[in-house]
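Everything on this sheet refers to the single structure shown next.
Shown here is a partial selection of chains from the complex, left in place.
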Amino acid sequence: MKIAKLDQKALRLMILNHVTEIVLVLICVALWIAAPTFMTWSNWMNLLRSGSVKGIIALGVTMILIAGKIDLSTGSQVALSGVIVAVFGKHMTAAGFDLSLACVLGMAASLLLAALFGTFHAAIQNKYNIPPFIITLATQYLLFGLGATICNNYPIPNMFPKWFVQLGMGRLFGTIPYPVIIFMVLWGVCYVVMEHTTTGRSIYAIGGNQEAARLSGINVFKAKAVVFVTVQVCAALAGWVNSAMVMNADWTYAKDWPMDCITMAIIGGTSMTGGSGRIWGTLVGVVLISVLINGMTILNWNIYIQYIVRGAILLGSLLVMTYRDKLRD
Amino acid sequence: AEDTFKVAGIVFKDEFTMKMVQQGYQDAAKDLGVEILIGNSMGDIANEQQLINGYVDMGVKGIAITPYSEEASSPMLREAYDRGVQIAVANIKLKNADFICGGFTSQDRLNGQKLGEFMAPVLEERFGKENPLKIAIIDFDAAIPEQSKARYGGFLDALTAYGFTYDIVAQQSSTSKQDNVPIIEAMLTGAPDCNVFYNTSAAFTAIAVQVVKTMGLDKQICVVGYDMGEQVAGQLLEEGTPLYCTLEQDMYTMGYKAVEQLVKTIRGEETECKPGETVYLAGIIHSVQDLPEVQSWLDRFYALSSK
Amino acid sequence: MNTIYAENITKIYPGTKALDGVSCHFEGGKINALLGKNGSGKSTLVKIFAGAEIPTEGMVRLGDKTLRLSSTLQATQEGIVLVYQETSLVPTLSVVENIFLGRLPRKPNGLIDWKAARVRAAELMDGMGLHINPRALIQHLPMWQRQVIEICKALSHDPKVLILDEPTSALAKDEVQKLFQAIRRIKDRGVVVIYISHKLAEVNEIADTVTVLRDGVYVGSRDIRELTNAGMIHMMFGDVRHKVRPAESVPTDEVIMEVNGLTRAGWYEDVSFKLYRGEVLGIAGMLGSGRTELLNGIFGSMPADSGTVTVGGKTYARRSPVLMKGAGVGLTPEDRKVDGLILMHSIESNLCYAGMRRTTVGGWVESTRKRRAMAQRQVDALHIKLSGLNARASSMSGGNQQKVVVGNWLNNDPSIMIYDEPTRGIDVHAKQQIFEIMWAQSILGHSSIFVSTEIEELLGVCHRILIMRGGRIVDELKGERLQGTHTNDLYTLCLGG
């Protein structure tokens, strides 16, 4: 009697633990039936490619959420990093330099700037203990203004060398898009770092109880710096891939991305309150959102319905996860 | 009347076309010897209002504006007019706006029609008239619905008038400039039989051309653009491009003429357009039929943007 | 042997001098009790030892080595480890990770060696008699297990100086014994053990020396054999008189509250009792016997499965703090910092939350004058020590914070007060004052329910004591029987031996 009951609970827990995965499979099956073209290799490669761009950021976002922090300025950073690379390309080639060289320098500059801003966020947050929500809301404005000023508010198309464009448009063996490869490699790195290194565990610890972590001799600032810099660098990388994909750089890109990426991480099971989350889950979240967008577009659903569905899925996943946590206790 | 005074020029979003209007404003002001203040409402009607009020209070004699909305912007402008400021409009035809000193627009519906009329024979030759055309449309209904709907509505009207039948095999509203790769890919995945891809803005066109090419549909699909831009011009010039044509709204001229109208009205000089009326500037079609013309546009663009 | 020295240490917090030129030392191979009333600076001193606070003046010396500690990490490297008064575990992480927080063992390739960590954690927990899955998350464990894990964590450092700041405040008697055994083993290795506690019985049992602070000043150190309890109390407080329950405090036979068949499966079952007007009712039980759950069940702040509570003639099948407050019941929670106070708000505000409606004109709009008067009333009545009514609650010491929690409720004139561990972590003097509040209430015809883990306290204070074991009320002591009961008898009853 009792065993049967326990087992039932265990079963329910197991289902709830994998509810995102299950929902994903169900949606895929439904889409397959509704639109046979959905389940083709090329469609999947396409949808994964698009998902990967935001997915790259979502990895950083997962880490920063696990640390109990947040970054709202990733969208501006995406736009800015593309603009920086393009501006280097434009001005340096005008001055007679090689486009490839210019591009590499631009990439270095954009990484540097991303790291600088990440460090700045971490330093301010750590020193004054201001909620990161509001710090990054402020720098979001700054980065946006910076991007516009740098490119003198003209979009800059086609200022990338071929190999850079490959980052967005190229495909390994002509079939797997590079953005997907980049995302998967970063995902692997994130996974190992978060689950199997002391850096990762420090990040979990400061998210779960910062004071306890500090008293245990964990370098809290270092852990914070790692997540704040990582998320900005992820955004910069995504900015390159995005610009390479659309062969254009524009400071107005990616305004809604911070929320989209947070949504992906949350649907994947990361908590907004810090201390718990799963890098694996974010992978699922990224794929789920990409499949949804792709599927609803294939089915030619109205954008408004798409918004409603997205809201409902987010709400639903929140409720399921809360229910699961209750059951577990 | 005094010879020199202040006017203001307002654009409404953060985009290349508006940059052209702005350039037009500034050049006209320079040519006519007046000072001009420039504002951008960033796609928010509340900002627009704030700008208008601000300028009025600063004592500008006139405002040239590309309003946010043909309906919503007019009460605020009327208020400004009632306070003694002349209003000239560019880019859209303002409704209920007998107070303006003149307007210059390329009308979206007419432009759409012009594109339709231009493309109809081309499409007839390529696909014949017997079967319905399989049209996919990407629009910005979720941002500025009036404009967006006019742009594709006009195109479809013209096709119907020419005697085509068509199916809309896919239609999506995009809310952003950068997320369109997945949208267009999915549209074409869901509608693999599509043969005409109609874009309502240059940002869409650039992506659509890329996607059509990478999906290997460049022989099957004829891409029609709307608005001109550096990237789109480049795509027209490419070998074997699926992009057939696009329509340039002469934004620079619109901006230029709006300020010119404004200044001349204030100075009491002869003007091109009567008060309360709106002049339509014809859209200019750039197509693969005339590549040197496209090249010369690009050259002009570079000259302008390096100003 | 190691010895740790405090040399002329002064610590000034804005507004408070927590330590004033303290010089003392603690020797290795001994268990050194550090005593003092609330706010006397014990925690501050040991935090300075552990690098968690930097002294304003003075220095710490370990043996011959002068230490300039600026972080806990440094202190740990020197072999000084502090187990905090408040637990410092990460609730979202596993047991094993918490034990090795910040220094998980690594494999040669740099990745974490989870297996080795689990094996060592299991060994450490075995040593403390704790048998749980090292992968369990802290947030799913009960309080006492967390406390034991905290100590395992300290032991894992193999410390030269081990400081325990009130380690037993959440431990049951048998766990205390296990802890003491472990501490003695550590002592035998020559480690300096500093042990802070308010429980004199424990001090008598385990300490070798006693060091006392009073108001931030070093009073002296003695060998435990030279000291009686009275001597210790004298060192801590100077002269104090212990009052006994006044004769005027007698319960009437009017039932003011009746609990009937209250049950929450797995926590407490079929609990029924009556509370009389003017009575101080004690509930004795060992840790985990379900007292906190029961009190919260009565008050409606935690759910119950079935049963009713009748107050003032009205029977409540469902309860909530709002309802029970309306019925004239108040509760001071077990953990005052977490649940009892709004630390960032002023002392005045904290004194006026429960009785908020009484500060209003017409029930909604507040009167500043009334608020101030109400707050001042409790400050005077309870002798709350503060720098000003507008100071934040976080700036007060434990005992005074507890008084604020009580004062908050007294401002609502409750006819029944429920006290859950009101004396935890506060000094004897402050405890006495809390008892006096209960008696004064009793004389006014108000009743109290009083739960304490130091069950000997109950004997002198209560008119009647209920014994709770395994979630059930198993016995009742009153009248003659209560008179004849000694502390040891009470422990026996609670343990069910």
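Observations
In this document, chain identifiers A, B and C correspond to the written order of the chains, with residue numbering beginning at 1 in each.
Basically, a residue touches a chain if its C-beta (ideal position, glycine included) is under 8 Å from a C-beta of that chain, and two chains touch if they have at least 3 such contacts.
Keep in mind that this is a model prediction, so the values were computed, not measured.
Copy numbers of the protein chains across the entire complex in this file follow the formula A x2, B x1, C x1, with one of each shown.
Quick note on the criterion: only the chains that are shown with their structure count from here on.
Spacing of chain A relative to chain B, judged by their CA centroids, is 34 angstrom. A straight line joining the Cα centres of chain A and chain C is 45 Å long. Residues of chain B in contact with two or more other chains: none. Among the residues of chain C, none is in touch with two or more other chains. Listing the residues of chain C that touch chain A in their complex gives 52, 71-73, 76, 84, 87-93, 97, 101-104, 106, 110-112, 114, 140, 153. Contacts from chain B toward chain A in the complex involve residues 14-16, 19, 141-142, 169-183, 185-187, 189-192, 206-207, 210, 214-215, 229-231, 234, 305. Every residue of chain A that touches chain B in the complex is listed here, in rising order: 35, 37-38, 40, 42-43, 46-47, 49-51, 148, 153-155, 157-158, 169, 242, 245-248, 250, 252-256, 290, 293-295, 297-300, 302-304.
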